[in-house]
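Removed: one protein chain of the complex. Kept in place: all other protein chains.
Let's look at chain A:
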Amino acid sequence: MFMSLTRAQAREEFLADESAYCDRFGLAEDQTTAVLRRDWQAMLDLGGSIFYVYKLAMMDGLSMQYLGGVFTGMTEADFKAAMLAGGRTDV
């Protein structure tokens, strides 16, 4: 489904009715819930590739650094600060 968001018209249709758009692609209930709630970790856990999930994040105006914070339990500001300090070298 996220691949379809590379088309501008599809992005408009998704935003107009996200739930119906998920239905159109036959998403399972837990997948649809993860999308509607913007549960980024759940999207990964359900098998989503970061490059697909990121398309939705970009539509929301969210950065990869915001997502990095979500995945590591940090705020976006703290994650950015960690990157500017040389990245997470101890994980």
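Assume contacts are C-beta pairs under 8 Å (C-beta built on N, C-alpha and C of every residue); 3 or more make two chains touch, one makes a residue touch a chain; residues count from 1.
Operating definition for what follows: contacts and distances are computed from a predicted model.
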| item | value |
| --- | --- |
| Choices "Transcriptional regulatory protein WalR", "Multiple sugar transport system permease protein", "Protocatechuate 4,5-dioxygenase, beta chain" or "Oligosaccharide biosynthesis protein Alg14" - which one is the UniProt name of the chain not shown | "Protocatechuate 4,5-dioxygenase, beta chain" |
| Positions on chain A contacted by the hidden chain, ascending | 2-3, 5-8, 11, 44, 49-55, 58-59, 63-65, 67-68, 71-72, 79, 82-84, 86-89, 91 |
